[in-house]
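Of the protein chains in this complex, all but one are displayed in their positions.
Order of writing sets the labels: A, B and C. Residues in every chain begin at 1.
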């Protein structure tokens, strides 16, 4: 059985040898170890991939707590590859990110289940139909927003969704939902944040006359477009490009950057602290 | 004789054929023609490189005004390769951009004259000495800033400086100087503007947890770090990089981006309007 | 009516003004002019986008030949936006490029018609079905290859296909087909050509220990992977990446690079000479 352990704690002497010794004592074989110390914050991070035969998971967790977590004040989590995470996709009217995610899903590139796609518009139902995935159309306006969110949350609970991908959802997600899915809602913003946060970033980039545009995937927090950045990429532009050229070029960035972020999340390669990420590539 | 003509005017029918006909009627041979229309602003831009034998420059300019510029309400300028432009370099304490400019100058890569290097610190005099270029050390503080600027301007006039490069000058340039050199002062800012304008951009980028850092070269205007962007470039970073890693990686970006911008300016490949640039590559 | 004219001919004086004058005399308005001279080959290239009202196309072509093409020994072509080009897609077993093309097609990003998808494998029929596009499965082996090619050519003629996209087709195209579609068959090769031409480029790249992998889209010629390059892009790799990581990362390059090349071709922004391309962006 493959086990991934993610750890962060105050930096101190001896953590690496204690953890690696623990794995060996429990007959695990370390396949990959990534470690990082943020010296300015004095925090230690570790991602450990190990192979175990016939492991008693419950006992392993108990011993880890007793022998390591308590001693080093660790926050930690353990993940196995026995169950695919459930990913809900929220969309609006743009289909490029959705198509990209679904075609990867179809190719086996994304080891997830997709219980449903959700939208406040009916426009992309045809894409969901193409891939035989349920499409929940929950329209809302200023008045019934809270009520609709309840429906969303009910769906997420019913399907035991593990994380949410906002594939150009274009709607602000409320604190209620964010608190239910901390560091588990992945958004794609169509600018190289922190430049051009908020609405119409391509228009703002065109106005400013930048020579490079970008896209940013980040975990959603209550402050708009200000959550921990998972992945960014950019592409050159010039005076010859109109706003609609920016939008076209940006689409290619958005879908690639979002898919990379989703893959990093699914493979447990992201850790969050201080509104930043550690990405173990 | 090689002649470069830069034109911009309201967009309208027939400009290209009128201008190219004019060149032909004056026995010029068009070597390169670059043209652009900003449809959102309805402005036409053109850069024309032509070869002329035995041309009467004065007559050419007079005819251009009569036959073309008046008719199309053109703003235009004519440049020959008979005289190298004079470039002053302003520095502070960082030597990487200065070394990069001077080594290119020494290799013949930059067709300019460098009458002097100017600084409010004595630190980089040794670099100027290495390359046998006069170094003017004009220290200043809050009290004598205006007076020192007068000295700067006197030097610029004395040496008939055509344009100024701020090679990590780290000082705010006053409106007086900017008005004397409109679209002729080139700065390098160590972020991908408009993100992280102002002081300590690498610290701010680290704090925000971006996955890409950048550098931006722009013409200086009165609003800090908000002038027309000439050139930008970026490089990936990750959680493993400290602020000092950002600074080190950034140095390589800064010097390359600044040198590219200086070359574009020297070869008359930049045009400015609406606080943006048209860059004819 | 929008008209695009592509010209190449030996470089000589006066071409630009003659052509732009011609357009004006025929009451056309030049919207965009791109021009290039390859000095080493002494060849002049031009792409001209013009707007015409009530133009007599036949007369325009006749006059162009008489007044310009004969005089300057031009090879030229004229394209209008009145008819969408017909694009056939040839595939094998990989679906990522096909999904990318079809989702762009569905979004209106690719102004083409897609009369059919063709393959020597049945594997991707489900994708064609998702998008309601006919799928022709023509299996072949060493013995019946020539015969199958006849079937392919019959289909291409029946549907009046204008150009062919090999979306990871993985088969060598014969000279017969290439001669029917000169500079009209677009391939994607999964390396930064000319490095790693031929089979299994990701394996070869891994073996060589490169730090960058790439993808190349090119027009197909009889020499394998040696045709005129339309578009290339790259992505960094490191020792941590296995061959299967290369393949995964490469997929994202392949689909983006191929789609960019297809768009350039569709918008008549490519010209071919000396086994190279001029790409008017």
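Keep this in mind: a residue touches a chain if its C-beta (ideal position, glycine included) is under 8 Å from a C-beta of that chain, and two chains touch if they have at least 3 such contacts.
Predicted, not measured: the structure shown is a model, and the values here were computed from it.
From the options B:82, B:107 or B:179, the residue with contact to the unseen chain in the full assembly is B:107.
For chain B, the residues touching the absent chain in the complete assembly are 95-96, 99-100, 103-104, 106-107, 109, 130-131, 240, 248, 251-252, 256, 259, 281. Summarising the interface, chain C meets the missing chain with residues 36, 38-40, 192-196, 206, 208-212, 214, 228-234, 238-240, 242-243, 274-279, 281.
Listed here are the chain A residues that touch the chain not shown: 13-14, 16-17, 20-21, 23-24, 29-33, 35, 37, 236.
Simple rule for what comes next: only the chains that are shown with their structure count from here on.
With every chain reduced to the mean of its CA atoms, the largest distance from chain B is reached by A.
Separating the CA-averaged centres of chain A and chain C is a span of 36 Å. In whole angstrom, the spacing between the mean C-alpha positions of chain A and chain B is 41. Shown for chain B are the residues that touch two or more other chains, of which there are none.
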